[in-house]
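Here you go, one structure.
Here the complex is missing a single protein chain, while all its other protein chains stay put.
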Amino acid sequence: MVREAEQNNETISRRRFLIRMAKAGVAVAAAGGLGALLYDPLGPGARKNIAAVSLPDFSIPNLAPKMAIVSGSDRKATAQKALEALGGIGTFIKQGDRVLIKVNAAFATPPILSATTHPDLVGEVITLCLKAGAAEVRVTDNPINDAASCFQLTEIGRAVEKSGGRLYMPKESYFAPASVNGGELIRDWPLLYEPFKGVNKLIGLTPLKDHHRSGASMTLKNWYGLLGGRRNIFHQDIHNIIKELGMMARPTFVILDGTMAMMTNGPTGGAISDLMAANLMIASTDPVAADAFGATVLERKTASLPFIRKAAEAGCGTADYETLKPERLSI
Amino acid sequence: MKITTARRISQIFFVVLFFWFCVVATMGTEFWRLRGWSVNWFLNLDPLAAIGAALATRTLYRGMVWAVATIVLTIIFGRFFCGWVCPFGAMHQFFGWLGAFGRKISQRIERNKYRKAQSIKYFLLVLFLIMAAFPLWESVSLQTGLLDPIPFVYRSVNLVLIPILDSHTRAVFYSSRQYDGAWFLGTLFLAALFLNIWIPRFYCRFICPLGALLGVLGRFSIWRIGKTKEKSRDCKLCEKSCEGACQPSGKIRISECVLCFNCLHICPDNLIAWQTQESSAGEIINPDIGRRGFILSAVSGLLAVPIIRLAGTLGTNWHHKVIRPPGALAEVEFLKRCLKCGQCMRICPTNVIVPSGIEGGLENLWTPVLNFRSGTSGCQLNCTACGFICPTAAIRPITLSEKLGLGEFSEKGPIRMGTAFVDRSRCLPWSMNTPCIVCQENCPMTPKAIYLEEQYSTVRDGVYEAASADGAAIRVNKAQWKPEQYAAGDYFCEAGGRRARIISNSADTLILEEPLQISAGDRVVIKIHLYAPMVDIARCIGCGICEHECPVSGLRAIRVSAENESRNRNRSLFLKN
Partner (left out) sequence: MNRETLYSIIIIIVLCVIAVGMLIVQGRFEPQDFFAVEFQKDKPGSQVKQISPPDDVLSAFAIDGYKPMGEKEEFNEENLSDKINGKADLYLECGFVSMASRRFADIGEPSRWFEIYFYNMGEPQNAYAVYSQQRRRERKDSSVAPLAYTVENAVFFMNGKYYFEIVSAEASDEMVLAVEQAAAALMKSMPPEPFAPRELSFLPEENRIKGSEKLFLKNAFGFDKFPPVLLAQYNLNGDEITVFIAALEEDAKPLMVEYVKFMKEIGATETADAIPPIPDAVVMEMSGETEIVFVHGNILGGIHAAAKRESALALIPSIYEKAKNSK
């Protein structure tokens, strides 16, 4: 009798527990569901959320890194020869490819100052790409300050037009927030993304220059011109930002133009005497190697340019360019 | 390891974490400055803030979604937050522990017995939630922050405790801090802590609306404290250190239990357990307020907002000194979100954001307003920190472009917090013939919002009759000047419709920069050259730097008030916009 009552009690207690469990479960589900329903990550009046973009890898798969160094003063000839040494433009550009060329048009300065990519080089590379069958060759850069006069006075705009390329002058609507995988600085940062839409090859064309803040401005630093926003805050951490630029943009190949290398007072220069006729054209599939070689032309030690080591450690390439067995040719 | 040891570790951990958040919430690059710290985390975990704001706005902003985790865990475990996480709760517990010294066991048991007044917190909870939920012809008002322990402890520590402790070390703040009404915040903070000496966890038991909310949420908790046998020797030892005063010796009040576990091991007969079954001695699930009490506080809540707003502070009787930080929502929306947590006042690098008093309406108490007399400067042009830290987007996060009206915001123009007004009766050039252009010099806008009107104003008793003139030297009748009185370069001599700068003077002779055509008997007037400041309302954003710098240091001669602020269109001074 007593045992039966106890058992009875236990059953009741068990039932009440199960009911409580069920109620708790409903309450948890309601709390979670309401939370998900009411969740508002942006707050009132915020700008529209644009999903962060990132750039794909534009390098040619399964191609061993290559580099070529051609001496000569005629940019068209040296660039052509350097690309031949890499296996010919056909190795990189196939029929129907859409190509984006990132030039350096950061300043509204004339070509003789070599603070910007030389128009001859831009024109030649566009012509080569089109000959190789590219469906479209786009050229872009974000000089922040008055892009129109930058493209005009550097004469890059005219070179693009003459050789059949298409110039993407930066506009506010061209930017989209981008993040770099594993990056710490480039997070939801405005990136000049519109020209990348539909593109499957990326080429960097860069003048070889001294740079007051980072020591040297070469192929890795060139991607800086893809950033928008208040990017000058990155000058506070210049070497890491260059490293992250290397992580962000994996080009098909780059050309570092050392025909007239800016040895002092970079990145703007201003005097012809800031330049040295190094007469070198460097083409490379590995931007880090190109920069490491460029440093020697500028008479810098690699150690004084921490971004080279950082970029190499981040897997953007190798600082020991000799391992690429660069072909050295001359015209 | 005893579970109570784990609880103490947990409480210490969260108190340390809380103080760490308070210390690091300063802008800067060092590791102990605000970097990625989630300094709002306790506010985010706070379900009262989340439910209040969700009732008021129908949204859960950003980090507030953390509160869902607290709610879920509370549904499963009961009021663990109070006993294990809440930093304010831990402080109360510590002071209660201090108060237990020298008391006999029977006295301790007496201190921890259940009291009818513990139902007050449920009345407050209902009152606040109803105010936040049901408008009754007025829009809702989120007032939970007045007594919500998390905002309470944030603002007390950030705005009172740390400024005092840091006043000589300057490790946390770069300069000394000033907060209006800090005496009141400090008094409440100390009172809340010291009352624990009398009754432990005084605030938690009687006042804390968050505790009340968690008590309600924990009514179905799966595991709970209870007795394994109905009958015991009734020694009440289990209540000796009972933090919640939930009477575990008898019918346990589930909504009062804060899971301190102090009763677990103290029972001489080992009759207390943490179990899935209900206590053998029975349980009291519902808070002790009854239907009548519920209805009374609900009705109070329904009427409270309309009564408060009879003052008209949201209408034409709005207070001009309620100048909100940049990015603050329109006043009606702002009052649906602001928790009064003080984070914006904490982070403001110039200390220009301070807690409001009740002059702008009772609802305004402890909400952020700008006081340009305190701190180190006005609102900095390039700073958007307050919007980024605000846990509820009462001050929404704005970009610098939006604040300054650049790029895509150029059509809207910069965000205006108010407008500066020159008080011509106090301004040195306007009313006292004294040169001063400090406000114009300090205006950070480009082009400046303060411009200058050039004036030549006659000095006191400045009209004379020329006695003789010798080139640039003019002697006048009946003058008794101090030598060099007019030599500062700001004084001019006017005669015959022409004007020349005075470069020197003796008792009755002026030396001019260039000669004027004067003959004896001519009228000679001494004028001072002044630039009088004027405000261009189309450019002024109300940053208050001019007010801060004004040398008329008592009642400033240029003062910002909230007219023309962007967030409330009806306060505009323009026809359009």
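The first chain written gets the first letter, and so on, giving A and B; residue counts start at 1 in each chain.
To be clear about the criterion, a contact is a pair of C-beta atoms (placed from the backbone, for glycine too) under 8 Å apart; a residue touches a chain by one contact, two chains touch by 3 or more.
Keep in mind that this is a model prediction, so the values were computed, not measured.
**Student:** Using the touch definition from the top, which of B:94, B:184 or B:388 touches the missing chain?
**Tutor:** B:388
**Student:** Can you tell me which of A:71, A:200, A:265 or A:302 touches the chain that was removed from the display?
**Tutor:** Of all options in A:71, A:200, A:265 or A:302, contact with the hidden chain holds for A:265.
**Student:** Tell me which of A:66, A:138 or A:211 is the one touching the absent chain.
**Tutor:** Spelled out, the listed residue whose C-beta touches the missing chain is A:211.
**Student:** I'm checking contacts with the chain that's been left out. Which of B:350, B:364, B:392 or B:566 qualifies?
**Tutor:** B:350
**Student:** Among A:112, A:277 or A:331, which one touches the chain that has been omitted from the display?
**Tutor:** In the complete complex, the chain left out is touched by residue A:112.
**Student:** Touching the absent chain: which residues on subunit B qualify?
**Tutor:** Residues 1-3, 5-6, 9-10, 13, 17, 27-29, 31, 34-38, 174-175, 349-350, 375-377, 380, 382-385, 388, 397, 400, 441-442, 444, 446-447, 545, 549 of subunit B touch the chain absent from view.
**Student:** Which parts of subunit A face the unshown chain closely enough to count as touching?
**Tutor:** Against the left-out chain, subunit A lists 106-110, 112-113, 144-146, 149, 153, 184-185, 187-189, 211-214, 217, 229-230, 232-233, 235-236, 238, 264-268, 270-274.
As a working rule, only the chains that are shown with their structure count from here on.
**Student:** With chain centres taken as the means of their Cα atoms, state the distance from subunit A to subunit B in Å.
**Tutor:** Those two chain centres are 44 Å apart.
**Student:** Where on subunit A is subunit B touching in the complex?
**Tutor:** It is residues 13, 16-17, 20-21, 23-24, 27-28, 31-32, 34-35, 38-47, 172, 230 of subunit A that touch subunit B.
**Student:** List the residues on subunit B that touch subunit A in their complex, please.
**Tutor:** Answer in residue numbers: 54, 58-62, 65, 67-68, 71-72, 75-76, 217, 220-222, 276-278, 329, 333, 393, 396-397, 399-400, 407-408.
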